[in-house]
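Only a single protein chain was left out; the remaining protein chains are all shown in position.
Chain naming follows the written order as A, B, C and D, and within any one chain the residues start at number 1.
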Amino acid sequence: MALLRVEHMTHYFGGLRAVSDYNLEMEPGQILGLIGPNGAGKTTVFNLLTGIYRPSEGRILLDGEDITGLAPHRIAARGLGRTFQNLCLWRHMTVLDHVRMAHYAKISYGLLGAFFGTAERYRQEAEIERRSRELLELVGIGHLADQGVLNLPYGAQRRVEMARALAVEPKVLFLDEPTVGMTPEELSQMMNIIRQLHERLGLAIFLIEHRLKMVMELCHRIQTLVFGEVIAEGTPAEIQGNPQVIEAYLGKETVE
Amino acid sequence: MRKGRLLIAVLLCAGLVISPSVWAASDVINIGFPIPLTGDNPDVGASSKNAAEMYLKKFPTVDVGGKTYKLNFIYEDNEFKAESAVKALTKLITEEEVLAIIGPQASAQAVPAGEIANNNATPMISPWSTNPNTTLNRPYVFRGCFLDPFQGPVAANFVTEELGAKKAAVLYDIASDYPKGLAEFFKQAFEKIHGPGSVVAFESFTTGDKDFSAQMANIVASGADVLFTPQYYSEVPLIVRAAKENGFTKPIMGSDSWGSGDLMGLCGDDCKGFYFSTHYAAAGAKGATKEFIDEYTAAYGKTPDDVAALTWDSLGIMIQAIQNTGGLSGNIKADRTKVKDALAAIKDYPGITGKMTFTPEGDPIKCAVVVKINEEGKFAFHESVCP
Amino acid sequence: MLLEVENLRVSYGQIKALQGVSFTVDEGEIITIIGANGAGKSTALRAISRMVPVETGTRMTYRGEDLLGFAPDKVVSRLGISHVPEGRRLFGNLTVMENLILACFARKDRDRIPADLQRVFNLFPRLQERREQKAGTLSGGEQQMLAIGRAFMSGRRMMLLDEPSMGLAPLLMLSVFEALKEINQQEGTAILLVEQNARLALKFAQRGYVLETGNLVLAGSSAELMDNPEIKKAYLGG
Amino acid sequence: MSGTDHATIANFFRRLLGGVPLLGWLLGFLAAVLIEQAVGTPLAQILSLPKMPVLFGILTISKVIAAVINAVFKDAAFDPAILVHVPAALAYLALVYLAPIAAVARISARASNRAATAMGRWNLLVPAAVHLGLMYAALHTWAGMSDYRLITLKITLIAVLLTLSLNIINGYMGEFSCSHPGFMAVGAYMSSLFTVGLFVDDKVLGKALVVFSLDFLNFPLALIFGGLCASVAALLVAIPSFKTRGDYLAIISLAFLFIIKSLFENLQGLGGSRGIAGQPDWAALPVIFAVVGLGIWSINNFVTSTYGKALNAVRDDELAAEAMTVNTRQAKMTAFLVGAFWAGVAGGLLAHVLRYINPAMFGIQKLAEVLAMVYFGGLNSVYGSIVGAVSIGLLGEALRPLEILKWIIIPLLLILVMIYRPTGLVAFRDFDLREAMGPKTEPGQRK
Partner (left out) sequence: MSLNFFMQNLINALQWGSFYALIALGYSMVYSILMLFNFAHGDIFMVGAYIGLGVSLLLLKIVGTGAAALVPGWLVLVVTILISMFLTAFVGIIVERVGYRPLRDAPRASAAITGLMIGIILETANILFLGGQRLAFPQLIQSHTYNIGGVFITNKKIMIVIVSIGLMIALHQFVTRTRWGMAMRAMAYDFVVVPLVGVPLNTIAVMTFAIGSALAAAAGILFGLAYPVLDPYMGVSFGWKAFVAAILGGRGSIMGACLAGFMLGFIEIMTVPGIQILNRLFALNIGSNLRDLIAYSIVLAILVFRPHGLFGEPYSAKLRL
């Protein structure tokens, strides 16, 4: 059974059809790429899947359960972690707090525990901190744990987002252009991290990416989105050879 | 660091040598005025301060038991806030070591402040507060004005007898202690005379409101014969104007809070011909009252309002009480109690706002007058009502 | 030389967006800057418009004048450098006509405005049809036309265009570029174009620069760049 | 101390006082107040001050300034002799406070560091109890010297609690809530209703319903009752906050404030505009100290927990918070309920300190005051709220002699703070008890 299944998802902004009849079958452990020119609606697809927008039509099933229309935090708690294209970090919080925060759904000591600092609270918080530090090590920024996020270099900020998304223990990890604005060095590091996550945690990953090279290398399957519609779907080799994709993505060969 | 400690030690010894009693003995009587110099009603504070300063200029010293003391007045700003009033009063009592206190003026400050004065056994007269709680169960706290239960019926009787009113309307500020209390007592008294429902409109507004047209429309529609509005002089012009503009042509009756020198300046011709109950009539006043009015007018360019007059009287009766003690011991705590006892014992103090005698509660028994604003815009004596 | 940019450095907090980029634009030229998302292309345009503060060491001269001495609005009104920002950023609550007239806010030659308006409408007849419509209700292509028209009205010594092709259907894209070419030829407006659609941009421009993560990696004439195998690599990343 | 330039002097002080733990400072403060108690009055006389200065001498100085201003602008009589009070007050401050505090802190630094280290090994409660005990002892002695100090201290402590409770909503969650005086009013009225209605004979509320003497339980129950009622009232503001943010919430909360005030003005059963007087005198200093301490402690516990940090996440990026499993509705609701609860408790305390309340106390003016304290001290910071409430509170008292000019100086100060530190003096600082009470490394020593 597919891990994530989307059926005929359509979404309108006002009268504008931003996503039309989007379908998806994602198997556990798969890396899926979503490409397309700017403004094609890729991020909208992510926002729909993670519950930030509610689809106008269609269904989303995670592990066979219908999650359409659930509040984002519930969807996230069921195992959809994500990063954001333009870094939605909490500007006044430390790196460690970012990752701790993503454990919100798992804490159970309750508000009274929070007020009175019960032993249970300290036990859980310590556990969360331990796990958070582990995750930060995993993405390679363990040493920055107590820094404020605003002071970090860009690459590290991206990793904070990544660690934070991992902390929700996702079944599917949504990465929205994880390498935007990275130097080639940072880029290859990021690719390694993504590979590692995939190999070590067996995560299913859904990736929006602009750099085709990276998508081609990483992904098992690729969808191409243009004007809210999937115009092509297939293996990297298939996509690479698809003239429609080339035209949509690189522009027409001829300007005449 | 050793030097520092040495210095402290030296100073300590020196301090013990010079006996404190040398410094404490002084021939000054401190009187505290916790009044609103800032906050929502700075003019109340200004009037109190004016009256006090005039008094000080006139009587800079006081003879008590054969000794002449210099009077020293300390004005403390209570910001027209309860918290600040409590702090100001505590400061006056503990820091400035005042013998007695005149103020605070408004009940919202006088009630909590009275608690402090009573707990610290310091005599206090609130010249202007009408809330029963101010003096209730507080032997050290007195007030300078008559209470609403007296003034309400005075006004009710007056409109009935002199103006022949059968149906009355009331317009008052719900959020303010004084007008609300008075409005209710008036209603009670009027309905006692004319039966329930004879107050045909009982309209209210909130402090700071400037527009009374909606209430006035109701009042006009109710067909009342008279409007009673126990509001402050700053609101009276607006109410009177709203009445005029909404077609209310019947007489309007007010209370002692109308009696300010600024009223006519603000109101112009609109207020002429209306009545209010108060402590004294400025026009045609005689004796000490006239003297006070004239001096005040000369010094500050306007006729004194009720706050100033009541402050003057409260101060006067307090000084009288201090004199009646027959001599101060120098022990401020004992002296305060003596003053309190003397204050309670005073009979028929001849104040400019009438003769004053305190009830056991600390409330004065005094006469009210009803004043008519005549065609020259002067507050002319109409009748006097004594309890 | 119309515009000379030397050692352009811009940072957003810790993030170094541009790390010493130099380029030039000559009178009447069409220049393109291409590069991957986040390479710093838009930042370069914003720096010229003085929308983002530059770091010390940066030098920008426009016709021999120090560009850094001008406030953002003066860059437009005094120097005549107009900017079509990313995502067009039209004033959606204003009508098409108002958007165009507002663009003439600081113009001294007010008598020439009607003629210029006519010019815009000649270039984009669609706008004339919709002149009383609110800009926010226009379609994507019309919005892009209006954005270019607005820039045309506000200053046309030089135009900075930030991804004009974004979100446009291919046919519309073409007509937009045709119009730009027309402006360039008629007015002698220099155009500095930032594009992700590399082929289209190079086809249209005379020269091009390739940016990668805040650094200039390649420069040359469009033809050279088009044939350069590096371009594909640089543009597609990695 | 031969150094002439700034750095040397600063260095000297850093060397002198750098390694002193909180324990040392508290000991110093305690020593200072004990010295004041012993020699304050004679020392004041030696320095020719009329009386022991109450608020560290600032009040004395502003009195002199006020006299000078009156002399210059109003031609009031001026006695040049009082000019002596300025150096005298400063000398008093130095002799009684600064020098002893510095000396004791320095001398005891090593010992108190050792003590702090030792206590650090135990449960947090032990050092907390020791520190709080010392602090209370010092404050108690300080306030014991004058009722004026006592009332100022009481009201300032309440202001700290109120400010901190508003900081939860305005600072930690980043909403602009205007309804706080309303919550405070609910707390004040409900706890007064509880105490006056049940335990005191009153004109308005009738005979005491219950006569029993477990006073020590009555008051906490009253405060909790007041706080809970305020929380319930806060629901009215919290629920619209799910849909609205920022500006609209600001006016919803403002409308709410108007409504609450109007409600209390109209509830004749609660005294209407006359208010309620005669609350039992239960709000003694130790009670207030304990309640405010408990408030600070639990709020600090809350804001450092993941539940509390969720408020920051909601403030900085609500969308990201949602995507990271944070139940933002729950977070907002909690912030309002907790903030309102402690505001209610603060109201209950105030009602019993003043032993009188009326609706006019909880109006726009109170709002301006508490907003000023929050933003002056610093957003998102327990330290900030303490600093804000204490400095605005003390400044308000100390500048009292300047009368109306006070209301020019304090706003100007606030504007300057806003311009140069827009988020307040000590914003975004975590309040870590363990760290605050732990030993400090002396500048010379290696860690």
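Note that in this section a residue touches a chain if its C-beta (ideal position, glycine included) is under 8 Å from a C-beta of that chain, and two chains touch if they have at least 3 such contacts.
Because the structure is predicted, anything quoted here is derived from the model rather than measured.
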| item | value |
| --- | --- |
| Chains in view that touch the one left out, judged over the entire complex | B, C, D |
| Among D:P87, D:G133 or D:G246, the residue in touch with the chain that has been omitted | D:G246 |
| Residue of B:T61, B:S213, B:N331 or B:S384 in touch with the missing chain, whole complex considered | B:S213 |
| Touching residue (missing chain; options D:H131, D:K154, D:R274 or D:R315) | D:R315 |
| Touch residues of chain D, complete complex, unshown partner | 170, 174-176, 240, 243-248, 250-252, 254-256, 258-259, 261-263, 265-266, 315-316, 364, 368, 371-372, 375, 379-380, 404-405, 407-408, 411-412, 414-415, 418-419, 422-423 |
| Contacts of chain B with the absent chain, listed as residue ranges | 38, 40, 42-43, 45-46, 174, 202-206, 208, 210-211, 213-215, 217-218, 220-221, 233-235, 237-238, 241, 244-247, 262, 265-268 |
| Chain C residues touching the omitted chain (full complex) | 49-51, 71-77, 82-83, 85, 89, 91-94, 98, 101-107, 150, 154-155 |
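Throughout what follows, only the chains that are shown with their structure count from here on.
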Chain grouping by contact, computed as though chain A were missing: B, D | C
| item | value |
| --- | --- |
| Pair sharing more residue contacts (C-beta pairs) when B-D is set against A-C | B-D |
| Chain nearest the global centroid, as defined over all protein CA atoms shown | D |
| Chain whose Cα centroid lies at the greatest distance from that of chain C | B |
| For chain A paired with chain C, centre-to-centre distance based on mean C-alpha positions, whole Å | 32 |
| Centroid distance [mean C-alpha coordinates] between chain D and chain C, Å | 55 |
| Between chain C and chain B, distance of the C-alpha-averaged centres to the nearest whole Å | 74 |
| In contact (per the touch rule at the top): chain pairs | A-C, A-D, B-D |
| Residue ranges of chain A in contact with chain D within the complex | 50-52, 71-73, 76-77, 82, 84, 88-93, 97, 100-107, 111, 113-117, 121, 125, 128, 164-165, 167-168 |
| Residue ranges of chain C touching chain A (in the complex, touch as defined) | 13-17, 36-40, 163, 165-167, 169-170, 174, 177, 196-200, 203-204, 212-213, 236-238 |
| Footprint of chain C on chain A - complex, ascending | 37-40, 150-154, 157, 177, 179-184, 187-188, 210-214, 227, 247, 250-253, 255 |
